[in-house]
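What you see is the complex with one protein chain gone and the rest in place.
Order as written gives the chain letters A and B; numbering starts at 1 within each chain.
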Amino acid sequence: MYGKGLRGLSVATIVVLVGAFAVAAFYAPLDADQGFRQKIFYLHVPLAIVALAGFIVAGLLAIQHLRTREPIWDLRSYVAIHISLILGVAVLVTGAIWAKTSWGVWWLWDEPTLVSFLIVFLLYGTYTPMRFAIEDRERQARYASVFAIAAGAFVPICFGAVRAQPQEVHPQTFGSGELPGSMWLTFLVCLAGMALLFYTLYRFEIATKLARGRLRSLRRQLLDDAPVQRRSAAPII
Amino acid sequence: MSVLAALLRKELRLELRTLESVPGMMLFSLTIFVVFHFALDRATVEGDLAAGILVVTLLFAGMLGLNRLYVADEEQGGFDGFLLAPVDRTWLFVAKAIALFAYLVALEIVMVPAFALLLLEPGLGQALPELLLVLALTNAGFAIIAALVGAIAVRTRARDLLGPLIALPLLVPVVIAAAGLLEPLLREGGAGGLDAKWLAILGLYDLVFGLLSVAVFDPLLED
Partner (left out) sequence: MTTAIELAGLGRAYGERAALDGVSLTLPAGRTLVVFGPNGAGKSTLLRILATLLRPTTGTARVFGCELPREAWKVRGRIGLLGHDPMLYRELSARENLRYHARLHGVAPERVDELLDAVGLSARAGDPISTYSRGMVQRAAAARAVLHDPELLLLDEPRANLDPAAAASLEPLLAGAPERPRTRVVTSHDPAGGLAEADVALGLRGGRPVLLGPAADVTVEQIGALYR
C-alpha cells in the first residue's frame, strides 16, 4: 500500500538513466579541449542541480511542517535532505574526478560551483547530528524544520557569494553559454534521469519508513510487543 | 519596544555581572593573534593576509560568544519565564542579536587596536571609517546567525560543538565578503576603497537572514 507505482517509476528511471548515459557517451560531441573526460560533466552537473533542488524543496516541505505540524511533512523534508546528501557525495566525488582528469588536481578552489557545493554539503552534514542530539521527537522535528528552512534559503546566497569572487583561469563551464545544441540535449536528458533517480529514491525511502512505522504500531497494538525505542535521528511516523 | 528594552537590560546586566562572554572573547582573540604569528612565521601582515586573520579571529571569538548566548536562560529557567509573558516571542531573538552585536563591538575595541599593535603593517588610521562600517556589517551577520543557531544548539546535547558546526558554514558568505572588503583597507602603501559588490552581498545577507530568522524563530521556543 505504501509503494504504489514504485515499480513503474523504477523502470522509468533505469530506462532514462541508461538512455542518458548512452546519449552522453555516444551521441554528445567530444569537447575540443578535454576530450572524452569532459563527459563526466554530464554526470556531475545534473547531480549537483538535483541535489541542490532537493535541499531547497526540503526547505519548502519544512515550511509546510511548521504550518500544519503533521509529522508526514517532517518525514518528507528529512528524506529529501537525506537523498540530496547522498547525491551530494556523488557530486563531490565526480567533481574531484573531473578536476583531476581536466586540470590535474583533486580539488579546485577556483571552480565556484564545486566550492559552494562543498560549503552547502558541510552545512547539511550537521542536519543528522543535530536531529540525533534532540531526544524529544516533536522538538526534533520542529528544530529540523527550522534548520531546513534557514539552510534552504542559504543555498542561493552561498552560491551567489562564492561566484562573486574574482575568477582566475578556469572557466565556469556553464557560464559560457556557448554549448552547442547537441550538448544541451544530452545535458537535459541526463538532468531528467537524475531528477527521476532522486524522486525514485525519495519515494522508496518514504515508503520504507511508513511501512516500518505501521508495522511497529501494529505490533504494539496486536502483540503488545513494543520494541524499545532507541534514540534516532529519523522521524518515526 | 519596551519588551525589547526589558530584555536587553536583563541581558546586558547579566553580562556585566557575570562577565561570562566578553572578557573570554577578548583574551581568546589576543591568543589567536599570537598563534597566527607563530603559525605563519610573520612579524607583520598586510592586505589580504591581514584581512583574513582579522576576520577569522573575529569569527572564532564570535563562536565563543554564540556558545554562551543562551546558556543562562536554559539553565536558570529564563525561557519559561519569558514564554509565560504575553509578549511577541520574536523579541527574544532581536534582543539576543543586539546583545551579541554589543559584545562583538566591545571585543573589537580591544581586538582591533591589539591587531594593529601586534601584527598589522599599515596603520589603522588609513581607512578608519570604512573599517568601522565593514566591522558593523560583519558583526550584524555574526549576531543574526548566532542568535538563531544558539537557540537551536542550546537545547541539544553536545551544544558547544553543534553551535559552531552549524554556524560556520552559514557564515562563510560573511567571511568571504568581509575579507574581500577588508583587504584593500589594510593594504600596505595606502588603502583602496570599498568594493560595492561585497558591500551589497554582505548587506543582502544580513537583511535576508535577519528577516528569515525573525520568521522562523518562534517554533524554536516552544517546549
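Keep in mind that, in the parts below, a contact is a pair of C-beta atoms (placed from the backbone, for glycine too) under 8 Å apart; a residue touches a chain by one contact, two chains touch by 3 or more.
The model shown is predicted, which means the values in this text are computed figures rather than measured ones.
S.K.: Please identify, in ascending order, the residues of subunit B that touch the omitted chain?
M.R.: That gives, for subunit B, the contact residues 2-3, 5-7, 9-10, 13-14, 17-18, 72, 76-78, 80-87, 222-223.
S.K.: Which residues does subunit A use to touch the chain missing from this display?
M.R.: 136-138, 220, 226, 229, 236
Methods note: only the chains that are shown with their structure count from here on.
S.K.: CA centre of subunit A versus CA centre of subunit B: separation in Å?
M.R.: 31
S.K.: Given the complex with subunit B, which residues does subunit A contribute to the contact?
M.R.: Residues of subunit A touching subunit B: 66, 119-120, 122-123, 126, 129-130, 133-134, 139, 142-143, 145-147, 149-151, 153-154, 157-158, 160-162, 164-165.
S.K.: Which residues of subunit B touch subunit A in their complex?
M.R.: 148, 152-153, 155-159, 162, 165-166, 168-170, 172-173, 176-177, 180, 197-198, 201, 204-205, 208-209, 212-213, 216-217, 219-220, 222-223
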